[in-house]
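The complex appears here minus one protein chain, its other protein chains still in place.
The letters A, B, C and D name the chains in turn, as written, and every chain counts its residues from 1.
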Amino acid sequence: MTLLDQIRIATPHRLETRSLILLSLALVLFLLPLLQVVSDGYNYVLHVLMVIFMYIAMASGWNIIGGYAGYTSLGHPVFFALGAYFSGVLLVYRGWSPFWTAPIAGLVATLFGFAFGLVALRTRGPAFVISTIALLLLAQLILDNWEWVGGSNGLSLPMIGWPYRFYKIPFYYGMLLTALLAIWVSYRIRHSKLGLFLRAIAMDETKAEVAGIDTRMCKVIAFAISAFFAGVCGALWGYQQTYLRPTIFLTIGAAADLVLINLVGGRGTVAGPVLGAALRVGLDELVVNQVGSTELNITVTGLLMVLIVLFFPGGIVGALRERRHLPRLLDWD
Amino acid sequence: MTSGLQILILGLALGGVYALMAIGLSLTYGVMRILNLAHAAFMVLGAYLAYWALQILHIDPLVSILINGPLFFILGIVLYRILFVPLAGRSRYTEATLLLSFGLALGIEGIMGAMWTGIYRLANPSYATRSLVFGSFYIPEGQMYATAASLGILIALWGFLQKTRLGRAIRATMQNRTAAQIVGVHVERISALAFGLGMASAGVSGSLLSFLFPFFPGKHWQWISILLSLVVLGGMGSLIGTVVGALMLAVASVYVSSALGPTWSPATFYAALFLVLMIRPQGLFGKREV
Amino acid sequence: AGATATPTAAPSAPMPAAPTPTAPSATPTTPPRPIRIGLSVPLTGDLAIAGTKHRDGYQLCVDLINQKGGLLGRPVELLVEDNRSDNEVTVSQYERFINVEKVDLLLGTFSSRLNFAASAVAEKAGYVYPIPSGGALRIWERGFKYIFYFQQNAVEYIGSAPLRALMAYRDKGIIPADDFPKTAAVVHADEFYGNAIATGLLGGKVQIPGTDKVIDLAPGFLAQAGIQVVFTQKWPEGFTDWLTLANAIKASNPDLVMAASGSPDDIIQLVRALKTVGANPKMIYTAQGTQVEFKEALGDAVNGIIIHASWHPLAPYVGLLAGEPFSNQDFIQAFKAKYGREPDEDEAIPFAVCQGLEQAVRAVGSTDNKAIRDWLASRTKDNPVKTIMGDFYWDERGLPIGRDYLVTQWQNGELKFVYPIGEFEGVVDLLWPRPRW
Amino acid sequence: MALLEVRDLTKDFGGLRAVNRCSFTVEQGSITALIGPNGAGKTTVFNLITGLLRPTSGRIYFQGQDITAMPPHRIARMGISRTFQITRELAELTVLENVVVHAARDGLTGLIRGSILQHEAERAMALLEFVGLAAMAREKAGKLSYGQKKLMELAGALMAEPRLIMLDEPAAGVNPALLEEIMERILQLNRSGMTFLIIEHNMDVVMSLSHQVVVMAHGEVLCQGAPEAVRQDPRVLDAYLGAA
Partner (left out) sequence: MLILEIEEVSAGYGMGPDILSRVSVRFEAGLIHCLIGPNGAGKSTLLRVIAGLLRPRSGRVLLEGKVISGLRPDQILAHGICLVPQDRSLFPDMTVRENLLMGGYIERDQRQVSRRMEEVLEIFPEVRRHLNHRAGTLSGGEQQMVAIARGLMVHPRVMMLDEPSLGLAPLVVDRIFEAISRLKTMGITVLIVEQNVRKGLAYADRGYVLDMGRLSFEGPAREVMEDPRLQELYLGRMVLSNREVQG
């Protein structure tokens, strides 16, 4: 909804159809694990959905700094790893369950994001991008050589004690909640002054500064918030992988994934990362499982991307909006 | 112990190779604001061509530079016409090119994998493992040739861009496309030319890569990260900066590597990067945007 | 050869006819339900080379089983998926095999890294998970019950093999006693495989994360062999300035250079750099490099290098396949017939894994994973699993007992088998010292 | 006490001294015009006052407080807003959003409070109405014509409800009829207590609006005084107006 609508429509309808549909979708997702309880065989479905939720949470979080404020961060895997290691170490050395240390891991990531942001967000454009790459690689170097957390050999975690049939379910709910929180936060920010300021920063930072916006604070806050979700996801993901290793988390590829999801879905929009994440994971599973495995998979993925860029600039949401075909259901901006 | 001078020689030799590899990347960004993530993929493609030229036709990689250069130049022009022309005038142009070339890189990687499998290759001309020995010092021949080629190409490029009418048109197009059109520049042709040059340098680097470092289709990701850091350190789009950045970083990392161990040599890299970005966010030779 | 389309009762199967859930061969219109085996391998990405070879080795074995009438009267179907060398994808694919495809059996994937996470999924689901490659101790010390290793021993112990070989040649007089290496440089990649080998050589401790267990490998195989370590260094992934490293090695002037990395291209770069800087140790051992491509990339520089191996074409082991004897040479022939090239270790090992699983299924008479596990776990020296790599029986961790690595050496551009001495025909004498470059 | 005081301001760019020991004051409630030849250093003075550039030497006081080293956003929040000579629109944001952005005075608490207030949006709409851009409120700012962008900037500067508004050539490229309305609006705002500092080359505008004129040339203050007096000053005629 644009600012204008806020003026025109006195009070937005609280329970319009769109909200109803989205709410029922959320409800369905909440009830889905019942399937696995009733009859075995849905663990894979839950697993795939869980991965989608994870990407939704991380990509939506990333979008706050990378989309709204236009600061492309390739350093988010660091927060992911930070969360994973924080909860992982507590699990290994203290036996504390990541399910309740995950939010703390998120806060730790936030704190770290804040500190790093204070320094790195002084740079702009490509320089910022590279400073986040530097962060990524430095973090990898440190973890690789820090024996207490397993060094480059990694840290293996005890498995969750649940029976195999049900062991996905807690992870599923953990990721689902994180994803919903991320979407909500992203939505709130998009519609707040902070969101407006961040988008102004993305366009012309000097102008924003002169308009009276404390651009540095806005950026750092946005960066810290976006780190939170990566941290929580890392904590949960590490636990379900049972194995933490620097090179699994800290890759440029993992960072590029977040960027791609946003670009494909529609950077700077609320729905973009959600769509992008679902597509990324969904298509991936489909291609790997249906098309079979050849080197040409990569080529197909590449081609697909080229086509998206050529014909859907602004991502799916952006392109649809441009053509005025964006369904109200997906117009969360 | 190895002397400091020997380490310096090794560092410069490595840096010269890096520089050549990164020049094209810097050029396409500097001139067209295209961040070509497929640059290293084309380099690897060039390496394959040079490798097969040696294996099948017995053409020395240093000679295949003369084939790869023009070939990739033409390839670049064709690609530019097909892929990048439609992007012109997009609001987030650089980003679009980044994504597009990411896709392109994947595409090439897949095709290379399908054609030549994922097995690593390395051409083995006689000079690849030879050194020129001067008393107690030695200069690795392969790297030396590569560095020489790199400097030659750089000087030619720089002269072309600064001193010729066409070169000026390339720079003008980079800075303001509409303005270039207004003064009569056929911007699409000029951009294609610049992109072609960047690609030609990728092809040439490929020839050198083929005998200096083992390669396989997926290897280009590693290269592109290294090259990107160099380019940023030197200042995005600054050719001189790229070369100086490459030489400095290579030397620094080689020093650290021999003093503290190879584990920390990438750390120098990033520490230097961090430092530079904090002090001069625009890179060593970059211009500050207000 | 047998007709693959009509799996009649397994010919000359030594086991009693197995009780299968579906109707046996009597009704040709409804062929028996195939036994489906899930395999996720890296066909793309940084592990693609070995991954592809693993797939080929597995596939050959499955094809041969089907040619011989299948398993338990049922055809065998290998479901292969490409995990792109990605942990996350690997886990999700094994999840999918277990949950969606509901496969009968699983086969292990390539590399410690991928197997570490995947084995946890299989363990959790109660699936037998035989592992072709992934010997780091920490995989085996987690107390898992369903994993079985099909190489000689944990990676940490690999380094002892080349040293034993050298000592054997000293004893044999090929290496003059006073020429026996006194100093060594140990260099390795900072990754799972490289670290593990170095730990064994240098005598480190392996802490098994999540437990209090510490395995102490002191004083290290080099010290045991009386060789002094004069230089040790590790390199990070994506390392490029090899000349500097080679330079430093040269400066320390060791008799023996031992280099370990999971990726052969690291080793290639290192060897080339050693040649370029003119470092001439008496012997070079590398933990990778039995492949033809290795020789191609190094040219003459390859000569003299010794490499440990799990498998060698000349080793005259006789295994079992479809209940019939099936020798290493049979394997090589069948492989050449199918793929038109010589097999190497990365193809032979998975073949052996598949052989082992097949023997277990045949013995148990069903695809009940619990029963298969128990059968495998109860193998002994006299009653082992028999494969083209020799006999296997395991300790309670799933690591093989009583097996030693082979040692090979490149001589005149050919990979020769040099150790254990006199064990098989075709073992030639070690070339000592390696030719200077 | 003067609202704004610039004291001995100097700014060097490499070897080029763009502003040279420049001093002047802007009285509370006045309209001050800053004129001078092209390249005299007027825009640079604006950039120095608003914190976009750091002076080589000299001080700037606003309401008696030294604001010389402050970051731009804090200066803005103290009540100084400005327009740019070469417009800087937030191209991908809508015109309305471009104006609302200037309601940024309430700092962090405002951010946490969250959503954009209805009255702010309404006020922005009213300002757009005034500059004749209401119909384009929903359009992306990048689509505006040159003059329209200038008008949008003006609306933005007014949005901040500042004490001091600094306009860099508000008349350039604006059509005469609208210009007249704008001038009337400026006078009206001025009467209600707002202070203006205006750079302008259009002498009609300067003469009809300003109480005080500061003339700059070569980075220095050439002379200052009442409009009429300045207009007659031979130095000004010579350097700037031409013998009319």
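We take it that a contact is a pair of C-beta atoms (placed from the backbone, for glycine too) under 8 Å apart; a residue touches a chain by one contact, two chains touch by 3 or more.
This structure is a prediction, so every number in the text was calculated from the model and none was measured.
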Touch partners, limited to displayed chains, of the chain removed from view: B, D
Contacting the left-out chain in the complete assembly, out of D:A137, D:A157, D:L209 or D:V230: D:L209
Contact partner of the left-out chain, one of D:E27, D:E161 or D:E180: D:E180
Contact set of chain D toward the excluded chain (per top definition): 13, 16, 36-44, 85-86, 132, 143-148, 151, 168-169, 172-181, 183-184, 187, 201-204, 207-209, 239-242, 244
Contact footprint on chain B, counting only the chain that is left out: 165, 168-169, 171-172, 175-176, 178-187, 287
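By our rule, only the chains that are shown with their structure count from here on.
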Distance from the mean Cα position of chain D to that of chain A, given in whole angstrom: 42
Mean-CA-position distance for chain D and chain B (Å): 46
In chain D, residues with contacts to at least two other chains: 52, 91-92
In chain C, residues with contacts to at least two other chains: 44, 190, 236
For the chain B and chain A complex, residues of the former touching the latter: 35, 83, 86-87, 90, 92, 95-96, 99-100, 102-111, 113-114, 118, 217, 221, 225, 228-229, 232-233, 236, 263-264, 266-267, 269-271, 273-274, 277-278, 281-283, 289-290
Chain C residues within the chain B interface of the complex: 44-46, 48-49, 52, 190, 233-236, 238-241, 243-245, 247-248, 251, 264-265, 268-269, 272, 275-278, 293, 296-299, 301, 437
Sites on chain B touched by chain C in the complex: 1-2, 6-7, 10-11, 13-14, 113, 117-122, 124, 128-131, 133, 138, 140, 142-143, 213-214, 216, 218, 222, 225-226, 250, 253-254, 257-258, 261-263, 265-266
